[in-house]
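Sharing a structure with you now.
Heads up, one of the protein chains got dropped from this complex, but the rest are sitting where they should.
Right after this comes subunit A.
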């Protein structure tokens, strides 16, 4: 049972020592190791407590005496034996999905299969794969192959967990019960051979049901191959496609789940093996084969990043992959290892420092005097340590997109500080560069210079601030009364972001202009040598820098439009809030009465993440308050003021829909329309979905504001807060970053 379990003669009786020591203890004393805190405590077990003591699990006689090396039922009846093995295999395969897609534990899914437990124990003992030995090949080859293949796949999942990309318990449960998951098995070769042998054997059978088993073995083969995405970084989609197809096929076929032989699945392992968890009932699996398809599709999606052609595509890919919906746990784990590789490269192609420069070049650095390649070794010394820091921060930024939905927001929160500090460090370095004559001039009169590195860090920071706030809506963190402050703040941040974008744009325009002006200059020059020299320079710039500048310009067009969309939607949201406040239906403070409520303190707590950020400065509490006042309408002529506001919201939404349409068109056309670069080629479907959802949100807001006012106008008695309550409503097609401020009838709910 336990490894190295001592013999009886090696044990001593400590009862008396224990009792004697215990006598001196006073009533409230707690004995514990120093590291044992509440967190450990909430996971501690208790002897004789049925909810916490797995030794109290009751097993039937059949479960207790189940012999994995015995054939169940009439061994000469092929039909019976096929049914046995099909039902066990079917349940085991469904358990894999319950484990991975539905977050069930390992002991209640895969390890609840007694054959898996048996094979793992036997294999660990002899340090090599030990199939069953019943004398019947359906057990010894097919069922064994399936169990061993799944365990080998489990070994890969364990590897993902150990690499730190997935969180134990949260993303995945890998309570392995002290069993060795074939760690001695260095490659999949032997496992795959066993599975192939099983297929060959199944072909010799003359019974139509063998097809089930052949397919089950194929599924297992596909699972075994998944590790190649992280070992050889294979991008071969063959097995993932097959897995998706089989998942789909079996999703509509009823197999024999209800008829598994008694004892083949049991809670027994929780009782028998080294178990640090409370007892848990087995999961009652229903048909979930489509889960294989979901898993395969998400992993396939990850591998697409391999086809990237620019840093921009990597950035957009990660954003749409991670920020919008939670991906399959394996896909998230694989993404991290596939993208940031063991050999410290990105996708095996780019060294880390180059990767940072690539990102910078996509945004603000192209054509700059302070580009790293233009600097002397001494000047480089100012920047290099900061670029090193930037590498770390950037990698964490990418890694964050592979986390679960809730952790992504926490990641944004942490990163605000990292980018804030990075910005300050870049500012120092760039100031030193300027003092050393490395100046990026935007205009001479007045003198305006340009800091491409810190501007990038600033842009990233403000974007994270916005994403952090909006993700809070997606995760249903805020109460309706908070919507004003949250959307007003996003609106404020989009202004700051717009300013940063404009600075980059100005520099790029200036650069493009100055290159173009060289052509005219050439004509004016008198000497042939000078003409020739400038021509060469001009040609070089036109061939190298100009295309990049044009690219940057198009990317900025996209970023600016995207920023305007966020700005307008946020504006519409808090303007609606203003309308509701005008009728007294909602306020920007909690309406409940409690001695502990301090509105200003609550507001400050909500904005805690930003209070330490110097630029952009967090508006004061008073500014939030006075801004809401500005957007609150009052008598006289309240109704007509409201109707003007409706007109305004309508127009703003219509404008936003147009902007969204042009982004949608650019994505659909593969960025070929020459005005906008979205970088979404590799993740087109998800990007389209995101902007479609925003478009629905605009349309929903247009309808919503009319509905709100109609509802309000029907009721003549005041205060209206007695009749209505504001809720945040998530529509089916709209974006979860912009839920609707809807009115719910109070009489209906109470």
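As a convention for this text, a contact is a pair of C-beta atoms (placed from the backbone, for glycine too) under 8 Å apart; a residue touches a chain by one contact, two chains touch by 3 or more; residues count from 1.
Here is the rule we use: contacts and distances are computed from a predicted model.
Colleague: Tell me the UniProt name of the left-out chain, picking from "N-acetyltransferase domain-containing protein", "E2 NEDD8-conjugating enzyme", "Cytoplasmic tRNA 2-thiolation protein 2" or "Signal recognition particle receptor subunit beta".
Modeller: UniProt lists the chain left out of the view as "N-acetyltransferase domain-containing protein".
Colleague: Which one, A:307, A:476, A:722 or A:745, makes contact with the chain that was left out?
Modeller: Of the candidates A:307, A:476, A:722 or A:745, A:476 is in touch with the missing chain.
Colleague: Using the touch definition up top, pick the residue from A:611, A:640, A:654 or A:675 that touches the left-out chain.
Modeller: A:611
Colleague: Tell me which residue among A:44, A:231, A:428 or A:626 touches the hidden chain in the full complex.
Modeller: A:44
Colleague: I need the residue numbers on subunit A that touch the omitted chain, in ascending order.
Modeller: So the residues of subunit A touching the missing chain come out as 27-30, 32, 38, 41-42, 44-46, 49, 51-52, 103, 169-171, 278, 404-407, 409-410, 413-414, 417-418, 475-479, 590, 592, 594-598, 601-602, 604-609, 611-612.
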